[in-house]
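The chains shown are only part of the set, and none of them has been moved.
Chain lettering (A and B) follows the sequence in which the chains are written, and residue indices restart at 1 in each chain.
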Amino acid sequence: MLADNLLSPVILAFVLGVVAALVRSDLRLPESLFKGLSIYLLLAIGLKGGVELSRTPLEVFAGPAALTLGLGLVTPLSAYAVLRRLGRFDRVNAAAIAAHYGSVSAVTFIVAVAFATGAGTAPEGYLPALVAILEVPAIAVALMIAFTREKRAGSWQDSLHEVLTGRSIVLLVGGLLIGWAVGPDRFEPAKPFFVGGFQGALVLFLLEMGIVAAGRLRDLRTVGPFLIGFGIVMPIVHGLASVWLAGFTGLSPAGAAVLGAMVSSASYIAAPAAVRIALPEANPTYYLTSSLGITFPFNVTLGIPLYYAFATWLAA
Amino acid sequence: MHTTTLKLVTIVTERILEDRLLRLITAKGAKGYTLTQATGKGSRGVRASEWEGPDTRIETLVGPDVADAIVAEIAGKYFEHYAVIVFVQDAEVVRGEKYL
């Protein structure tokens, strides 16, 4: 099963990207294409999720949604506590990193869905709605922690506007609403583009992600062993706990595994932008290296199979 | 040809500050600006969102007082925590009164 994940074109493309960067190849996706692919991927998962949502009864959706919201509020607190107590980070940097680990990485979500589907059991189709629910609260909570006691250089209203109107939320929520409004039939003509092309586009996207992540690797020494360990252990803790809790909301094992992957993942699109504005004193090297250089690679290779194995074991 | 000597203020900074700095220079009296995409390296290596795009390069032609005001405000507000560089040059502008 691990081999199934590691031998998928998506993961190997990520590895190829890392290798290309390490041998100092000139291979880079043009920035505008990378941005375009991220728009495509976010809109596609929004649309597909919305179409599924349109045929999901509210009572089925309510439990997982409430759980996701709760996890979005709690995980930044647990991450913050660990970073402060065990990691001895100052308040600002701890809050900055916590915002990332509370929020969610859409690409990790996508890879998890692809993995579960490849393993034979498609997770619930409405999960993208949970990604949207998970994205914002954690950032708000973490910033609130940072702003409670002291005056700060940045503005936290500015920052919230940044997340709420940011590309990820607009495309996810917008896509969900569109998909939900049009329903399966009217979505049909757009399917070859948004569904058929999806996996391949993801391969190209992860190729560039590998190049970007490799750029973070050289900072591993700067961030020190604690943050490296944090970037692996924290996701495992958050992920397994979420898988376990998900079982009580009626989510299928595949769905629980994907939710685990989501909660365990660290944001590297929405959160960095928001944190940069609200907490400019925080050091980007910490939060970018841990979320992008450690947690993301860990999750897409080893984490997702782990959450999936745990979910199926729980269900058995 | 009648020309005016104005100040060309060039700012290179992280993309995330673009909107904020454009509001700042407009508030200080700049009548216009020109933006180009840039990348760069200085004392701060890392950018908040690598795919938000790289840096932004802002040029604005202004009178000397406006130039001073812009430079002072940016230095005070952004030098400490953000990657930003500002420099000022002279430039001869035709019908430069328009930009004063």
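By our rule, a residue touches a chain if its C-beta (ideal position, glycine included) is under 8 Å from a C-beta of that chain, and two chains touch if they have at least 3 such contacts.
Being a predicted model, the structure only gives us computed values, none of them experimental.
Taken over the entire complex, each labelled chain kind is present as follows: A x3, B x3.
In this text, only the chains that are shown with their structure count from here on.
Put simply, the C-alpha centre of chain A and that of chain B have 35 angstrom between them.
Considering their complex, residues 14, 16, 45-54, 80-82 of chain B touch chain A. Of all the residues in chain A, the ones that touch chain B in their complex are 31, 34-35, 38, 153, 212, 215, 219, 268-269, 272-273, 275-277, 280-281, 284-285, 288.
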